[in-house]
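See structure below.
Only one protein chain is missing; all other protein chains are in place.
The chains carry the letters A and B, assigned in the order they are written, with residues numbered from 1 in each.
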Amino acid sequence: MSKTGTAIARGPAALTKRGGRRWRLFRGNLDMYLLLLPGIVFLLLFKYTPMYGVVIAFQDFNIFSGISGSEWVGMDQFQKLIHSGDFIQVLVNTLLISLYKIVLLFPIPIVIALLLNEVRKMFFKRTIQTIIYLPHFLSWVIISGLFVTILSPTGGLVNEMIQAFGGHPVSFLTDNHFFRSVVVFTAGWKEIGWNAIVFIAAVAGIDQEQYEAAAIDGAGRIRQMISITLPGIMATIVLMFILRIGSLLEAGTEQILTMYNPLVYKSGDVIGTYVYRMGLGQQDYSFSTAVGLFNSAVGFLLIVMGNMLSRKFLQRSIW
Amino acid sequence: MRSKTIGDRALDTFIYVVLVCMGLMTLLPFANVLSKSVSQEWAIVSGKVGIYPIGFQLDTMRYVVTNHQFLHSLYISGLVTVIGTLGSLLVTAMTAYPLSKRELPGMGVLIVLFIFTMMFNGGIIPNYLLIRQLHLIDNLGALILPVLVSVFNMLVIKSYFESLPVSLEESAKLEGARNYTILFRIVLPLSGPVLATIGLFYAVYYWNDYFNPMIYINSTSLKPLQLYLQDIVMNADTSSLNQSADDLMNVPAEGVRAATVIASTIPILLVYPFLQKYFIKGVLIGSVKG
């Protein structure tokens, strides 16, 4: 290790100066690097060691022949995805549903955290927090079954209400005009309480002295919310947002699989459901790896870009 | 405290109304499953059970929770969740702390290397081969070690560490404290909310994980609760008319499924109210500073 140090020290003057500072930082914080050790061992052993598996995407993999024995097919698996008849429609659906979910659902947990922070009655606060995260623990099979009943045009709760107000019953789950909205709404219903937790915790991490100081200055509650609470959790918001856009191409496969039907494929079929429905990925490790790789590459690119933009415009970044 | 202004009252009312509506809506699905778990089977099949039980009975629940396999799986899940959560919290905090010091050489690259694995992974087969080489197949270690550090959780903790005032650590450093002392003596005690959050995330992850057990565990005696639950819920999807008649005749009743869902979810639900005290209080950094 000292070798590296001397190598840098022998470099040009400018580098030497910078390198020297970095070297001092490194030497002065060796115990920091020791703290990292278990994490790095974990990373290398359980994350990077199996990473060679992505090459399966470029093969016609057979599990009995293994990677060394399987045939290389280049980009064939990707071609198969892109040239499958409905790919454009499916991609558009994926992007639309995902964007709706981000735009409409990302802010709600933040709002919930802000509102809960204003609640002074502890029992009420605890009760609400506990209740709104309950649906997270039920699987989509159960939630979807419930919505089929609630949204039914004959005798469903929602349509009874629409009719009571003089409207016509709507067939929410078979109408292409409504299906995406139903998907976004139910996803929100299931996950906002859960997603709020990280923001609630961030709010709890804000130094209470700031509020006291602001109150003395005569700032109202809304002012405090905007000038103390929101900035106090901004780092968490930025982090969550950047990570969220990384899963842009995952629009909710499990959810949609349990909710959709042939009449709404036009608006609801996303990459994950399409691949599953067509049985394209069944036992076909190469194809499913290729689809996964496509999603990962797009996601990683978005995270890198998000981090860059955030650094430039918000002066905040993950790295 | 000062008497409330009209604006304050209006704000309060607004907040309470919004939160109560939301609470009621999100309570619906759970109330439905809970009602099914204590209703008569005929009432469930004919769709009469809404948000309250019809023909209240506890026999189904008793049948489920006294099932030998259920109890044993419950024990396995509890074991994995407790050991996994503690181990994960420790290693994650140890990893996040150095990474929150961006001025240290190499940290930026390391963060990207971690984030890279959030998106890219080798897939089932190389992972399975690795676990096999480590002799962890059919061992509960396979449910913990490969998922010990969640990059997402690590980034949340790191982001929290970055928000702590630097002055705290600097004064400790001037007094000659080592970094690990600062982490364990000063930083972690100030991190109640984030540790509670991440602890909850890990606990829920370990509790709910059925994929790793499905792949890495073969023995019935080592199967955790979620795998059992997943099998029961999957098995009940009778929409496929191609199943063999023997399977159809053995499908668990809807009430049994609902009771299994409830019985296997309640233990993990109890964790949150317990952790809430760390969320609600807020942190008083000043008290530590002084």
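What we mean here is this: a residue touches a chain if its C-beta (ideal position, glycine included) is under 8 Å from a C-beta of that chain, and two chains touch if they have at least 3 such contacts.
Operating definition for what follows: contacts and distances are computed from a predicted model.
Visitor: For the chain that's not shown, choose its UniProt protein name out of "Beta-ACP synthase", "Extracellular solute-binding protein", "Phosphonate C-P lyase system protein PhnH" or "Acyl-CoA dehydrogenase".
Guide: The record names the chain that does not appear here as "Extracellular solute-binding protein".
Visitor: Given the contact rule set out at the top, which of the displayed chains would the hidden chain touch in the full complex?
Guide: The chain that is not shown is in contact with A, B.
Visitor: Kindly state which of the options B:31, B:177 or B:215 is in contact with the chain not pictured.
Guide: In the full complex, the listed residue that touches the missing chain is B:215.
Visitor: Hey, which of B:15, B:125 or B:271 is the one touching the hidden chain?
Guide: Here the residue in touch with the unshown chain is B:125.
Visitor: Identify the residue among B:5, B:46 or B:167 that touches the chain left out of the display.
Guide: Only one of B:5, B:46 or B:167 touches the chain omitted from view, namely B:46.
Visitor: Could you please point out the chain B residues that touch the chain left off the display?
Guide: These residues of chain B touch the chain that is not shown: 40-48, 67-69, 72, 75-76, 79-80, 83, 87, 124-125, 128-129, 132, 136, 138-141, 143-145, 214-215, 218-222, 227, 230-232, 234-235, 237-241, 243-246, 248-250, 252-254.
Visitor: Which parts of chain A face the unshown chain closely enough to count as touching?
Guide: Within chain A, the residues touching the omitted chain are 1, 30-31, 34, 37-38, 41, 62-65, 85, 145, 148-149, 152-155, 171, 173-174, 261-263, 265, 277-280, 282-283.
The criterion applied here is as follows: only the chains that are shown with their structure count from here on.
Visitor: If you average the CA atoms of chain A and of chain B, how far apart do the two points sit, in angstrom?
Guide: Result: the chain centres lie 16 Å from each other.
Visitor: In their complex, what parts of chain B are in touch with chain A?
Guide: My answer: residues 7-8, 11-12, 15-16, 18-20, 22-23, 25-30, 32-33, 47, 91-92, 94-95, 97-99, 101-108, 110-127, 129-130, 145-149, 152, 154-156, 159-160, 162-163, 178-180, 183, 191-194, 196-197, 200-201, 208, 233, 237, 261, 265, 268-269, 272-273, 276, 278-286.
Visitor: Report the residues of chain A in contact with chain B in the complex, numbered from low to high.
Guide: 22, 25-26, 29, 31-36, 38-40, 42-43, 45-54, 56, 63, 112, 115-116, 118-119, 122, 124-135, 137-139, 141-143, 146, 149, 189, 193, 197-198, 200-209, 220-222, 232, 235-236, 239, 243, 246, 285, 288-289, 292-293, 296-297, 299-300, 303, 318-319
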